[in-house]
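Left out: one protein chain. Kept in place: all the others.
All chains are identified by letter, namely A and B, in their written order; residue positions are counted from 1 within each chain.
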Amino acid sequence: MALADYKRDMEGCSRCSSCKWVPFNQIKSWRFAKNCPSICRYNFHAYSGSGRMIIGNSILEGRSELNDSVAEIIFRCQMCGACDTACKVYRDDIDLTEVLLELRAYCIEQGELIVEHMAMIDALKREDNVLGEPKARRGEWAQGLGLKDINSETCEVLFHAGCRYSYDPDLRDTLRGQVRLMLQAGVDLGIAGAEESCCGGRAYELGYRGEAENYADDLLSRVKASGARTLVTPCADGYAHLKFLYPRMGKELGCEVLHVTQYLQRLAQQGKLRLRESVPLLVTYHDPCHLGRMGEPFLADWREDKLQRPMSLKRSGRKGIFDEPRDLLTSIPGVELTEMERIREYSWCCGAGGGVLEAWPDFALWTANERLEEAKATGAEALVTACPWCVRVFRDAAAESGLELPVYDLADLVMLSAGITETARA
Amino acid sequence: MTSETMTQSFETISDEAYRDLEAAVGAEYVSREPGVLDGYTWQPTINDDPAKWVKRPVAVVLPSCTEEVQEVVRACNRHGLKFKAFSTGWGVYSGCTYDNVVQVDLRRMNRILEIDEKNMYAVIEPYNCGAQLQAEAMKLGLNAHIIGAGPACSPLASATSGWGVGWDGVYMSYGHRNLLGAEWVLPDGEVLRVGSLDSGLGWFSPDGPGPSLRGIMRGSAGALGGLGIFTKCSLKLYNWPGPPHMKTEGVMLDAQTEPPEHMRFHLCFFPDRASLDEAVYKMGESELAYIFTRTAVGAYVNTFAPHLLQNVSRTRAFRDVLSKTLKWGCTIILVGNSEDEIVFQEAVLKEIVSGQGGLSMETMQAAAIGPMMVMNFLRVSAIPMVFRAGGLFSTALARNEAWDTQMDWAEKGEKIKQRWIDRGGILDDLADNPFMALYEQNTWGHCEEIFQYNARDPKHLASLEPLFVEFSVAAMEMCMEPLSVTDARLREVISPMMGHYNEWQKKISLFLDARRAADTGMYCDEVDIDLSKIDPEIRETLDRMVAKLTWSEEGPPS
Partner (left out) sequence: MAMDKDKLSAIVGSENVSEDPDLLATWRQAGPVSGGEPQLLVRPRSTAEVRELVKLARAEGINLVFSSSAPPRVRGDSVPAGEAVIVDMSGMDELVRLDRRNKVALIEPGVTFERLIPEVDKAGLKVLMPLLPKRGKSVLASALEREPITIPKYHWDMTDPMLCTELVFGTGDLFRTGSAAGPGSLEQQWAAGGAQKNPMGPAQTDFVRVVQGSQGTLAAVMWCTLKLEVKPSIHRIYFVPDARLSRLSDFTYRALRPKLGDEWLILSARQLATVTAEDPSRVDELAAQMAPWTVVYGVSGYEYLPEMRVAYQEKDLAAHAQAAGVMAASEVPGCSAKRMERILASPSPEPYYKAAPKGAFMDIFFLTTLDRVPHFVSVMEAEAGKHGYPPERVGTYIQPIQQGRNVHLEFTLYYDSADAAKAGELFTSASQALSEAGAFFSRPYGPWADLAYARCPDTVAALRKVKDMLDPDGVLNRGKLCFTREVV
């Protein structure tokens, strides 16, 4: 596909600005009515989903040209999908996220590159992770856990830790705890250790599609070698790419793909994970974009007139993972959940995605602080989420702004309740 | 780098003028990047130019306060530039009509400054959307009028500069009539405060001392940016006896709202037009309803299930059910302040409906439709779904007047549309697709004939201007002010039929804007229109109307 293939999507924009707002039936206040960090931060219409489509259309029609500043506009976006979801509440014939992805790929084709993204891709190529950490240390987190090594053994469940969890020391206890919860439940669990690579999704989001495809092939081969029937990942980003991007690229993993919260919830339902200890805490839950609306599985490509596309094939964001994390959270004795105004498929983004954290960290932190304020407004004692990128940026934002609100990975609370003491942050 | 060869050229702003704009609002909040400017140039809605682009502004600014707006306007005056305000910005009316216009995007002026709960009004800035205001008002037991274009739109923009009709007009009036005060940056950069505000007495009263400048500010339509920029306004709020927040799960077609205690959602159907009309007059006289609209079955189905309509409309029997059996209906939401009141209201409604041989179905407390639809009516949230069928729609409205005339307009619109549907010029929505409302618990109302079209179909796009002319001529024939009174292409023809209104608008423009800084394309300009593509019989009718209706020195023709 090329940008021109999305001309009909772009010229379908009525400029109604629904892409800037929480779906109208769910607007509950003045303060938290908007859904798009980019337009909220930069204000010119060009920074909205609609505005970026208009830019694409304008370029295709020879009205304007791609240059450094236009490329910056295109990339100052977390690719959170809120605009797409909001647009699709009302109409069927525009795939906004796809247009945004296509614009990014077009920038790369045209040599309009963001320096920080280039650095990230270089690191990725060099070390197989987006953080530029040494590849050889990728599996260090699992030392002493006794996990199977899929490079030499088969397993029932392949655990794909993802880049952020593998290297972020602040999240290590959480990651190890997740694994211990599964091991305690008797799960036959394997990892690729140092051989685990990035899923490639972030490269795809940045417009580097060739790299993304290579990493998909890589993971495909690892899954096959592992013999696993289930792949579990705690990385919400990775989850979305495996559920949507891979099948869209024709890369079928041949196994069930679950986010760790889904898997833990399943174990809890089966009685294999017993949540006994009370964790008396009023919490609010942040839906990670890539676990939620962007985590909706790939349905099908529709090459015909999208006005005629069946509703069942429209990527609405509603089929993402929203209930399992909440079920798991509320099954913890003592935990009380209070919801923010923007939740589920109309959740506000944490700010970390789409290459924003790397290129414009101030924008990422601003976005995260917006969310923290929303969380604080619920009266919750803590913010809980289920994505390492979200946890990272929320904690950094809270530290920067001085907003006092503990941020937990959902697994942290599960561990506490299950009596696993590895977590240091509780 | 240049990735594509630019094939078009546009006016640009001088560096000196640009620096002045930067000085006015800060460099971060000005842009002349073509891609950014085109974000304000793409205006397909209610735009009958198939290209869908309007004039590109030479710069866009994002002021944060009234003083910055003044500085921008003054800079435009100094540099011979024009300016055009922009708030939520949906529709061709937000766009520029001249070269060398600075678009003033008021997005950063987005606050609710005050809600006076006792005296039932709110003071708001331009980029406050209807849904936000309603959400905050409901927390206080109040509600805000939301226009038919939906909750994304700016209540300030509709009340000061646009129109102002909505389904809730029966209980919450019309945008302009809800205005209690305005802060207005005139085209020369000076600020005029309308009503008691200018006397330093607050936002409660819009008229006087003596004559009301509200009448200069706008009429049944606003000046559409042609008289300056409105930076704040005070709007009436209305009683809301429901909960502080309408508990709703889901976002649209999956929405389920918890029924408030004293709310009823009725779908009523009547055997013929006469009985519907009679019932509507009786409802008006009984001062019923919180929300009222005619039920346009084709519109509903085409909005909520467009594929279904496209399929079933091929089946004659089903088509007849939709277009004939269910043709004469209305949707009514009743809200009571007490159990006794809602029981009374519902009893009256049932008597009226049964008295006209109609059927009434309560769907809020007893059936599923109400919980799914109620927010769509209270918040007008389903409106962007009208795009589902073809990607775009347009509208033809005539003067708000007695309900009977609005029904006549609906019938006329249906006939016009049917011809265009038959010739493949627009989408088939069963032709009868009026957006109708009542005003002020009374018997006058609103009707605009909506038509949907395929945004990517050149044949459909080519139909738009002829439809615009045909609907305008039809309104003239029916002695109704057409929507095109605000359109430069037909002003020269229509103005002399209506007391030469545009001569007065030109004078107002002149006295407020001696340096011609405002973009007056939608206020008082007159441009030629090429009628060669218009059906000959429509052209002949237009000529006949001009001869018949143009005022003489003595006044209107008898």
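Quick note on the criterion: a contact is a pair of C-beta atoms (placed from the backbone, for glycine too) under 8 Å apart; a residue touches a chain by one contact, two chains touch by 3 or more.
Being a predicted model, the structure only gives us computed values, none of them experimental.
**Q** Which displayed chains make contact with the chain that has been left out?
**A** Every shown chain touched by the left-out chain: B.
**Q** Using the touch definition up top, pick the residue from B:Tyr174, B:Phe265, B:Phe435 or B:Tyr453 that touches the left-out chain.
**A** Spelled out, the listed residue whose C-beta touches the missing chain is B:Tyr174.
**Q** Please identify which residue in B:Ser205, B:Gln365 or B:Thr541 touches the non-displayed chain.
**A** B:Ser205
**Q** For the full complex, which residue in B:Ile112, B:Met476 or B:Ala518 touches the chain that was left out?
**A** B:Met476
**Q** Identify the residue among B:Tyr29, B:Tyr121, B:Phe230 or B:Phe471 that touches the chain left out of the display.
**A** B:Tyr121
**Q** What residue numbers in chain B mark contact with the hidden partner chain?
**A** 116, 118-121, 141, 173-174, 176-178, 180, 190-194, 196, 198-202, 204-224, 226, 236, 239, 241, 281-282, 285-287, 337-338, 340-341, 343-344, 347-348, 351-352, 399-402, 404-405, 408, 440, 442-444, 475-476, 478-481, 485-486, 494-495, 497-502, 504-505, 507-508, 511-512, 523-524, 545, 549, 554-558
Here is the rule we use: only the chains that are shown with their structure count from here on.
**Q** Within their complex, state which residues of chain A touch chain B.
**A** Chain A reaches chain B through residues 8, 11-18, 20-21, 23-30, 33, 43-46, 48, 50-51, 54-55, 57-67, 69-70, 73, 89-93, 106, 110-112, 307-308, 310-311, 318, 345-346.
**Q** Considering the complex alone, what residue numbers of chain B touch chain A?
**A** 1-8, 10, 29, 31, 33-45, 52-53, 56, 60, 62, 88-90, 105, 107-108, 112, 128-129, 131-133, 135-136, 150-152, 245, 248, 250-252, 254-255, 257, 306-307, 375-376, 379-382, 384-385, 387-392, 454-456
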